[in-house]
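Only one protein chain is missing; all other protein chains are in place.
Here is chain A:
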Amino acid sequence: MIELLGWVPLFPFLGFLILILAGERLSKPLIAWVGVGSVAASALLAALIGAEFLNGTMQPYRLVLGVWMEVDDLSIPFGFYLDALTVTMLFVVTGVGFLIHVYAAGFMDDDPGYARFFAYINLFVSAMLVLVLADNLVLLYLGWEGVGLGSYLLIGFWYEDPNNGYAARKAFVMTRVGDTALLVGLFLLFTQLHTFDIQLLMLRATSQWTSGSLLPVAAAALLLGGALGKSAQLPLQSWLPDAMAGPTPVSALIHAATMVTAGVYLIARTHALFIMAPSVQFAVAGIGATTLLMAGCSALVQTDIKRILAYSTISQIGYMFLALGVGAWSSAIFHLLTHAFFKALLFLAAGAVIFCFHHEHNIFKMGGLRKAMPLAFWSFMIGSAALSALPFTSGFYSKHEILLAVFDASPGLWAAGCLGAIITGIYSFRLIFVVFFGRKCPVTKARVGWQMSVPLILLGALALLGGTLKIPLDSVFPVLFNHDHTFDLVSVVTALAPFVGLLIAVLFYLTHTFSAQRLAGSGLANQMRIFCFNGWGIDALYGALVVRPFKSIAKLNKNDAVDGIYVAIALLSRVGCSRVSASQTGRIRWYASSVALGAVVIIAIGWLS
């Protein structure tokens, strides 16, 4: 079974080819069968391969399909590499991806771009699978850019609205900034270590470089730059909230379950390099902690249901970075797994709510949906419980593990993480209390099809019970020495933090004991609210630093200074032509006198010289 590994990314790619070439001519059910079926085949194959791998010796498996390019001593194969980390990522991408595809078949039912949607989303899944399977950095980069392209196409899927196109371009350009850093990092690694193969690269890095010296620090910092862009971490995070312009299944797939975790995967995959650069690894933790607090504060004040979830995604990936930064590699990947479950669940449930409200996003225009939409309500309850890490949900196990590991490394970062957990509790239950309790709003269509409800139920089960999954990542990562924190103070505080958030949310939004309007209605508090609402002014900062100077330079150079040379040449020949052709009068006496004058001049020259 494991020899068929190459088919895992190939199935969605074939689906993409079929749909992009013949999609408009196929009937709607057939499109859904091709689009969903290709990912289903891929998920089934991945499950079989994963089962075979996990029941076997768990030795890393390498499959080379052929040579991609070969120049001198550089040889880049189409090589796939399977170990416990890859298997975990395969489960996430194909499993969650498949459920989201099924959901999308129902959600996008009345959209004219049905075939186009499935073509793009298949391309995206295929690229993501190449990314996680690649055994060398160049193939990984191919998947990395493919994912970027897929997200660009999907965010701008409803391209009739210029704002969506703007959001798509913003996402693409901002992730390109990180991609460029990654590319430079690739070149640096190759010129120093003469290979692109990831395992060999890590081996050579640990044997040839000394820990903490300039080269590993530079290489790790450049890879981190790429990861920051893709995973929407400070300072490249502002594209993710705008990326909510895409259809909701896209938000669930790209901006929760798969694409944004690519950066986490990259750092985990090259963890040997980061261990050799302790300063960069500490920066990873610092960035993670800062991002999770910033994004959490922004999520507190948003009114758009999808933007709340987007900021919470940034915040949760901040937790993963925090875990990576303190060397809790397997905890980070575990949180990635559980986050994929509960965030996909939340997005899909939000999609169901939006679907029934005819694309209304503002949570304050919703209310009292608890009775009208029980499935969405319970999905949200489970998702939010897992998101804020209430005990015995999947998010609890992973986040608890992270925070305990962080405490051993740095109590300061642990405090930030716990504060983040409180904030998470507030904003996730604020969302629930506003949308599902309180004043009732009329719902236009309360029924969702089975394509949309079945994935919700399955993801709900995974989000609830996913914490009991044991992934054997010890074969990939160095084992972290863990203090036993069972029932000591740190453990209890960590577990109680979300309840504090829950309590605050209850007091503010359920019983209305305190009024949020009065708290943030005026003065400094209101200004802080606006500051957080706008994502801490990051967009304004980039606007002032990059966008506006670029625009003014572009305006200055509107007529293209370099082009001026060629315009001048053309002008000169045109003027010369009109002058010279004016001398052609057509009068024979004029010509004769010119000849005579010319003869006189030439004779005079001959005489005088």
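We take it that a contact is a pair of C-beta atoms (placed from the backbone, for glycine too) under 8 Å apart; a residue touches a chain by one contact, two chains touch by 3 or more; residues count from 1.
What we mean here is this: contacts and distances are computed from a predicted model.
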| task | Identify the UniProt protein name of the omitted chain, choosing among "NADH-quinone oxidoreductase subunit K", "Quinol oxidase subunit 2", "Potassium-transporting ATPase potassium-binding subunit" or "3-oxoacyl-[acyl-carrier-protein] reductase". | result | "NADH-quinone oxidoreductase subunit K"
| request: Determine which one of A:K470, A:K555 or A:R587 touches the chain that has been left out. | output: A:R587
| task | Extract the touching residues of chain A with respect to the undisplayed chain. | result | 580-589, 592-593, 596
